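Here is the structure we will look at, set down as C-alpha cells.
Only a single protein chain was left out; the remaining protein chains are all shown in position.
As written, the chains take the letters A and B, and residue 1 is the first residue of each chain.
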Amino acid sequence: MDRLSSRDAMTAQPLLPANAGRRRFLTLATALLGAVGTAYVIVPLVESLEPDASVKAAAATTVALSPIEPGMQVTVPWQSKPLIVVHRTPEMLATLQAVETLLRDPNCEVPQQPPECKNRFRSLKPQWLVMVRVCTHLCCTPLYEPRKGSVGPRWLGGFHCPCHGSLYDLSGRVFKGVPAPRNMAIPLYHFSEDEKQVAVTAMYPESKLC
Amino acid sequence: MGRLTAWVDRRFPFSVLVRTSMTEYYAPKNFNFWYFFGSLALLVFATQIISGILLLAHYQPSAKAAFNSVQSIMYDVKWGWLVRYIHTTGASLFFVVIYLHMLRGYLYGSFKRPRELLWLIGVALYVCLMGEAYFGYVLPFGNMSYWGGQVITSIIAAIPYVGGWLASVLRGSFGVGTPTLTRFVAFHAVLLPALLAVLILTHLLALHEVGSNNPDGVEIREHLDARGQPVDGIPFHPYYTVKDMFGVGVFLVVFCAIVFYAPTFHGLFIETYNFSPANPLKTPPEITPAWYLAPYYAMLRAVPNKAVGIGILFAAIIAPFLLPWLDHNPVKSSRYRPVYRWMVIVFVLTLVALGWIGMQPAIPALLPPARILLALYFLFFLSLPIVSRLEPTRPVPERISAS
Partner (left out) sequence: MIARLAALLLAVIAVHAAAQTPPLVAPPVAFNRATIRRGAQWFAQYCLSCHSVKWIRYDRLTRDLGFSKDAVRQQLMFPSGAHLARGMVPTLSAKDATAWFGVAPPDLTLEARLRGGAWIYTYLRSFYFDPTRPSGWNNRLFPNAAMPNVLAPISGVENAKGRLIQRGRLTPKQADQVIGAITVWLEYTSDPSKLERERLGPYALGFVVLFAVVAYLMKRAYWRDVS
C-alpha cells in the first residue's frame, strides 16, 4: 500500500475512515464520561468553599440576662453583626403604643421578625428586646437613645441612626419620613429554662438586613 | 461555529495554533508506554493548581494557626479531606510522573542535539518542582514540616559567602516560624507555580520547534512525503490525544486508588510525624525526607564533611544539566547502545537504593553502601564522555521500524 493514500485517510476530511461511526460513538462516549466525571469532581471541590463546621458552630450565641439592668442594653457581636438585648422598663413599653400613628409599619406586617414576635413588643417576652442592630437603610448601627427628648423635643426613646438620620422606636419599628424602609430585624431566639440567658440561633429567613 | 472561529481568527491565531500544535504537529508513530508522562505531568500540574487554590482558601500561614487550619480542613471543611488528599497524592505522583518522564529522556537520548535546550528547560522544571515541593512540605507545620524546614534552610546557610544571608531571607526570622510560613506561602502558591507555568510553556514551545524524539532515536523529519510532512509521523490530534486519554484513564485509576484507600501511603505521601504539631524542642525520632528527595538526603549523609556534603548535593542536582555535553555518541536510543543501556539501568537502581537508604534511620551500617552508591551515581556522569566514544553500537535503522 502506498503511503500517500494512507496519509490521506488519516488527515484529509473528505475521505472518511472505514469505522467512522464507531469512532464517533466512542469519542462521544469518552467525552460524555469525561464531562460527567468532571462534574462529579467539581461539585465537592466547590462545596469545600462553603462555611465550615467551626463557622456553623459559632453561628449561635447566648447572652446572659442577669447583668442587664432595667433600661440598659448589651450589644454583642453575632454572625459578624451587632446583636442588641434591651431590658425594657414598663415606662419604656408604654411609649410603644403612643408612637404607633407615626410608624411606617406599626403592626409588623413586613416579615422582619418570626411570627411569634409579630406584636407591639416584637419579642417573646415584652421586657426583652432581642434584635439585630442594623439600620435597614444602609447597614449602619443605630444609636440606642432611651432618654425622652434626647433626639428631639418630642422623642420618647428609641434608636437613632447617625448615618442618615433614620429613627426607630424602642421595638425597632421604623418611623415615617426617614430613609430606612423597614423595621429592624428580629432573629430566631429562645430563653433558657431558668430564663437567665437567651440563645440566639439564626436570622429569621424572611427578614432582610439592609 | 465556523463564523465564530472566523471572527476569532481575524483577531487571534486560534486556528493556526490548533493546526501547528495539534492537528498538523506530526509526532513519531512509535511512541510507547514512556511517552504518556509528559501529558500526565500537565494533568497533575492542573490538579495541583486547582486543589491548591481550594486549600489556600482555608489555610492560615502562622506558626500558631497553620497546623490547626490544616486539621480544620480535614475535620471541619466539607470535602476538605478530599481536597487535601488530592493535593498530597498529586504532589507525590507529580514526582513519579516526572521521574518516569526524565528516565525516558535518559533511555532514548532525548537530551541530545537538537533537543539540548528542551532538556535544559526540563531539568530546570524539575529543580523548580523540588523547590515547590519543599515549600509545600513546610506549610502544614507538623513536626516533620518544622524540622524539614530547619534542615533545608541550614543546608542553604552552609553555602559559602551568601548562605547565611540567603537562609535568613528564606526564614525571615531567627528560626522557622510565622515569617517563614508567610513567605513560603508566597513562594509555594505564587512564585513557583508562575515560574513552573512559564517553564512548561517554554518546554512545549521548544518541543514543537525540534519535534519529539522516539524510542528508535531517529529523526522523522529527515524523511518527508510529497506534502512535506514526515512519513513516519502522525498528527498529534487525534492520534495522540486519544491515546493520552487512555493514559489519563489508567493514571486516574491509580490516583483514585491512593486517594480513597491509601492516602498517606504508609507514611510516604503524608509523613506520620506530621500529625503532631511543630515542636522546636523535639526532633522526631526518625527524621526522614520526602521519598522523592530521599536519594539526595542519602548522599548528604554519606559524606562526613558538611561543606563537601553540601557541595556533592548541589553537584548531584546540576549533573543532569550537563548530560547533552557529556554524551558524545551520535546514536540516541539505548536500544542500539547495549553498554549505555546497562549504565542507565544501574543508574536507576542506584537512585532507588539511595532513596531507600535515605529513608532509613541514620545508622552507621548503611554508610558504606551509601558511599558506594554515591560513587556509582557520579560514575554514570563521569564515565559517559569516555564510554560514549568507545562503546559498540548496533546499526540504527534509517527510519522507524514497523512495530
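Just so we're on the same page, a residue touches a chain if its C-beta (ideal position, glycine included) is under 8 Å from a C-beta of that chain, and two chains touch if they have at least 3 such contacts.
For clarity, every value in this text was computed on a predicted model and none was experimentally measured.
From the options B:Y161, B:F174 or B:Y261, the residue with contact to the chain not on display is B:Y261. Contact with the omitted chain, checked across B:Q60, B:S276, B:Q360 or B:T393, is made by B:S276.
Residue B:V253 is the one among B:A6, B:A46 or B:V253 that touches the chain missing from this view.
Although one chain is not displayed, its contacts with chain A can still be listed: residues 1, 6, 9-10, 17-19, 22-23, 26-27, 29-30, 33-34, 37, 40, 53, 56-57, 59-60. What chain B contributes to its contact with the hidden chain is residues 29, 71-72, 74-76, 81-82, 85, 234, 238-239, 242-243, 245-246, 248-250, 252-253, 255-257, 259-261, 263-264, 272-273, 275-276, 402.
As a convention for this text, only the chains that are shown with their structure count from here on.
Averaging Cα coordinates per chain places chain A and chain B 48 Å apart.
Listed in rising order, the residues of chain B touching chain A in the complex are 23, 50-51, 54, 57-58, 72, 75-80, 82-83, 225-227, 229, 231, 234-235, 239, 242, 245. Interface residues of chain A, counted against chain B in their complex, comprise 3-4, 7, 10-11, 27, 30, 34, 44-45, 47-50, 52-54.
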